[in-house]
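Of the protein chains in this complex, all but one are displayed in their positions.
Showing chain A:
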Amino acid sequence: MIYDNEIETLPREALEALQFKRLQQTLEHVYALVPFYKEAFRKANITPSDIKSLKDLHKLPFTTKDDLRDSYPYGMFSMPIDQIVRIHASSGITGKPTVVGYSKADIEEWSQLMARSFVACGVTSKDIIQNAYGYGLFTGGLGAHYGAEKLGAAVIPISGGNTKKQIIIMVDFKSTVLTATPSYAQLLADTIEEMGLLDKINLRVGVFGAEPWSESMRQKLEGKLHITAMDIYGLSEIMGPGVAIECEAKEGLHIWEDAFIPEIIDPDTQEPLEDGQEGELVITTIKKQAMPLIRYRTKDITKIIKEPCKCGRTHRRIQKILGRSDDMIIIRGVNVFPSQIESVLMEIEGLSPHYQLIVDRQNNLDTLEVQVEVDSKIFSDEIRKLQGLQNQIQKDIKDILGITTKVTLVEPRTLLRSEGKAKRVIDKRKI
C-alpha cells in the first residue's frame, strides 16, 4: 500500500529536480533569516547562488549538535516565535537539550510524512494504534500521534510507562498496532508473557524506533507477539519519527527524499562516501520552514542502498541503523556497537534479551563486561552448565568481534528496565 502514490513513486529525475528546487529555496531562506547560517556560509566562502546542482551540496558547511546547543534555545529558528506553533527538544542525555521549532505548515508536513510512513509499513486507517512512545518534549509520542490521526486510524495516546495498565488496555481495547521503542516493546512482551496474556492480544504490527536494534531482536519480538515488527527512523533535530521507514519488503528504510536530502560521509575525514559505503548519515531538510538544517550530522551509522526497492517507491533506502558514531565503544582499538553484542546474545536459545555492557580500564587495558540476566528458561541447578553458557557467550562474541569479554550472569530484573530509550552501555573509563 502506498499513501501518496504520485510523490512516493516519482521518477528519480523528477525527484532530484524537485530536491534541487527546494534546496535552493531553503538556502536562500536560511541565508537571509538565520545569522548562524549567514556566518557559517561566509566562513566557508560560499553563497546560495554557488550551489548550481545537487552535486554541489558537499561544498556547504555541516551543522552539528553542538551548533544547536550553542544556539540554545531559539538561535536556529528562521521564523519569529509568533509563527511557531510547537517546540520540542531532543532527548539528549548529556548536556543542554537541542531545541526544535515547528510552524503550522511544518506540523502538517510532519503528519503527512508520518502517515505515509505508517502506510508503508502496513498500518491502515482501520487500525487501533497503541502509542507507547513518550509524549512531551520527546518527538516520538506526538509525531506518531499526529501521523495516526492524519491517516484516520484510532490512536490510544497512552505514552510510555504504566506497563501493566498498558497491557490491560492492549487486551481490552484490542489494539492492533504498537508504537514504542524496541526496548520498551521488549519489556511489554516479557510482561505480557508473565501475566499469561500472550494469546489475548490482537497486535499485528509493531512500529519500533528511536534507538538501534538488531535483526535478531526483530525476530524475538515478532515470534513472541505474533506481529510484523517494522523499523522507523527519525530524530528530533530533523523532524521526529517518520524521516525514514521500512516498507513491507523489510530491506532497508525509505528516506523521504522530497523532504530530506541524505548523504553518507566518513565520520573521521568528513568526505562524502558513495552509495553502498558505510558511514555517518548527514541530512539536509528541504521542506522545513521554522528550523531548516543544512547538512546536519546525525552521528547515526548506516549506508545508502542505491538499488531500487521492489515496493516501487523511488525514494532511496538507508540500511537499518547499525549504531551511533558516539555510542560506538572502542575496546582495545576495535569498534563495537551494542547492537552487535545484542545479536550474539539473541542467537543463544532461551537467553533473556536484557543485557548491559560495562566498559572499564584496568592496568591501561580496556575491559568489556557483558551482564546477562538468567531467567528460568536457561537456569540449571548445575554450575558447569551455567559456566558452559558463559563460555559460549564469550566464545561467540570473540568469534564475531575478535575481543575477549567477561560474561557475568545476573539475577532477573536486576538490570535497569527502560520505558523509553535503553541505556545499554556504562563506560567507567577515565581517560
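For the reader, a short list of remarks on this structure follows.
Everything that follows uses one rule, which is that a contact is a pair of C-beta atoms (placed from the backbone, for glycine too) under 8 Å apart; a residue touches a chain by one contact, two chains touch by 3 or more; residues count from 1.
By definition in this document, contacts and distances are computed from a predicted model.
Going by its UniProt record, the hidden chain of the complex is named "Amino acid-binding ACT" among "Amino acid-binding ACT", "Ferredoxin", "EfeM/EfeO family lipoprotein" or "Ion-translocating oxidoreductase complex subunit D". Considering A:E149, A:E251, A:E347 or A:D375, the position touching the chain not shown turns out to be A:D375 (whole complex).
Within the set A:M328, A:L386 or A:I403, the residue that contacts the chain not displayed is A:L386. For chain A, the residues in touch with the chain missing from this view are 374-376, 379-383, 386-387, 408-414.
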